[in-house]
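Worksheet for the structure shown next.
What follows is an incomplete set of chains from the complex, kept in their original frame.
Naming follows writing order (A and B), and every chain is counted from residue 1.
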Amino acid sequence: MAKLKYYQAFNRALREELARDENVIVMGEDVGESGGIFAQTRGLHAEFGGVRVRDTPIAENGFVSAAVGAAMTGLRPVVEIGFEDFLTCCMDPLVNQAAKLRFMLGGQVTVPLTVYTFGSGGVNAGPQHSQSLGAWFAQVPGLKVVTPSTPRDVLGLFKSAIRDDNPVLCLFAKRLIGASGEVPEEGEDFTLPIGRSEVRRTGNDITIVGVSTMVRAALAAAESLAEENAIEAEVIDVMSLSPLDCDTIIASVMRTGRLCIVHEAHGPCGIGAEIIARVSEQAHDVLKAPPWRITPPFAPSPFAPVLEKAYLPSAARIGDEIRGRLA
Amino acid sequence: MSKLTQQAALGMHRAMCRIRYFEEAAAAKYKEGELPGFIHLSIGQEACAVGVCATLTPEDYITSTHRGHGHCLAKGGDAKRMMAELFAKEAGYSQGRGGSMHIADVAVGMLGANGIVGQSMPLGVGAALTAQVKGSGAVAVAFFGEGASGAGVAHEAMNMASLWRLPLVFFCEANRYAELTPYETHVPLANVADRAPAYDMPGVTIDGGDVVAVFETMEEAVARARAGHGPSLIEAKTYRWHGHYEGDPQKYKPEGETEKEKARDPIMRFEALLRESFGVAAAGLEAAHAEEKSAIEAAVAFAEQAVDPTPDGLTANVYA
């Protein structure tokens, strides 16, 4: 095992795929010579050249659509949208083009497109630079959506996304960019399947499902619950919002009888709602108590650190809510 | 005219007839209630589709709009499978999933009609990007309308294509209306092509009813693209004889306008030229008409007898 930071795992994944398949190209604002605003694409332009690692103008709608056109005709474009909030600027190529073209052309094309972006809050970036919008895309047939929360998952899921013949949206977390973690050694071609959740901690008293940044918060809460209250929480990292692996969650709830979902996205019509709906539909009787969601309040993300701290779900809040219900 | 051989010219004439008969048949069947959904016809604009595609090889790409039958036929699409698609049959190009608005034959480089106005342009950028990255020598043509020229993606696409010197031609069919509103609602200039300097690319406005002018202008733009000199913008002034969609009452058209345009029928104009400058006999032209007409009748018969798709395939091709 080697140790890498989240953004380094990103960089390694992209480098490996660029080297492996000459049809892989990278496009986006500042992905070229400058190496990206988070150093995420550093070195790739030098190694693979400006034809394959290409700076774009600020035209998200246009260059994502261009990437769709390129994907239809034989390339495997990997496209950066700097902040997840800017996905608002390229919804049409994602939803009406990439997601639908294979279906609506009767299978005449595949669209092996990867779009990645940095989302979530916690860095005081304010209302237009802190959002988590993954649920929108989980609603769209034809797309896949992954939310890696560790360097290992970044490496494995990003590489799988690039190799997938479908459009895949990789939602990375700004806040985790500098986080370190173990990854397979350099040289190992490591991939992870899209559409599988993982149990990060086992326990029999409650199932906590975390999304992205909230997996860490859930794990921290679980430790304190174990220490202070002898409550053993099972923590699941959902990893893919679409396809959603509900089997792993239901198997857990079968044992724990209790379910809590934590995410940074807003509650209404979010992935937490979807998980509760599926568990209710498929395993209603195993729930010993009402399931619930822990999310930010229904308001944009505030800039002020003191407000954003209160806004985002924390380990303390997760612990308290669970204690309040179980203790 | 030097560049156009008689054989090529006759092929173009055939293609124009094919489009005309195809769409007339579609209009008739739509009126009879045999075709579901919406259809958008390009009758009157045949010289654009044909003049453009006559300059392309099967390896070249085109991207199209909601008004794409002519583009698909001109690029080499099969009238039978196209008609079957309009009839929502399993034998259609997209097995009845897409219909008229998404008509496509990817095998001949027709990447699809599209229901989102403007998107043909960046999609065309993508096809040209593939050609550039792979060094395949292919070019792409993105069709669009004057209405689409007001969309942000039109600008983004032309800007990117210029910055990256892509092998691409932006081909605007300015057919005087965008849905129910005239050109002036959408473009504050006399010509869409006057925007070419804003992208440091050549721009030219031509008579879109003159198939030879379309062909010759395109030849130059395609040569430029293939040579690696970047994109061009061509605007063809044309006119749609029918409504925006079949069934459109067309109240927005001044009285007599369509009739006046019909008198300048691009097919008739080309036939005059074929007779006068290419020495083609009237009988040859009539034979072409008859053959194309009956081919379309065969396509309709094929489509009518073809089977419906079955609901068990509802989720086919959602994912690869």
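Here, contacts are C-beta pairs under 8 Å (C-beta built on N, C-alpha and C of every residue); 3 or more make two chains touch, one makes a residue touch a chain.
Please read these numbers as outputs of a predicted model, since none were measured by experiment.
**Q** State, as a formula, how the whole complex in this structure file is made up of the labelled chain kinds.
**A** Copy numbers over the entire complex come out as A x2, B x2.
The definition used in the following text is that only the chains that are shown with their structure count from here on.
**Q** Between chain A and chain B, what is the gap in Å from one C-alpha centre to the other?
**A** Centre-to-centre distance between chain A and chain B: 41 Å.
**Q** Mind listing the chain B positions that touch chain A in their complex?
**A** 61, 63, 92-98, 102, 104-107, 111-112, 114-116, 119, 121-127, 129-134, 152-153, 155-157, 159-160, 163-164, 315-320
**Q** What part of chain A is in contact with chain B in the complex they form?
**A** 25, 51-52, 54, 56-57, 59, 61-75, 77, 92-93, 96-97, 101-112, 141-142, 144, 165-166
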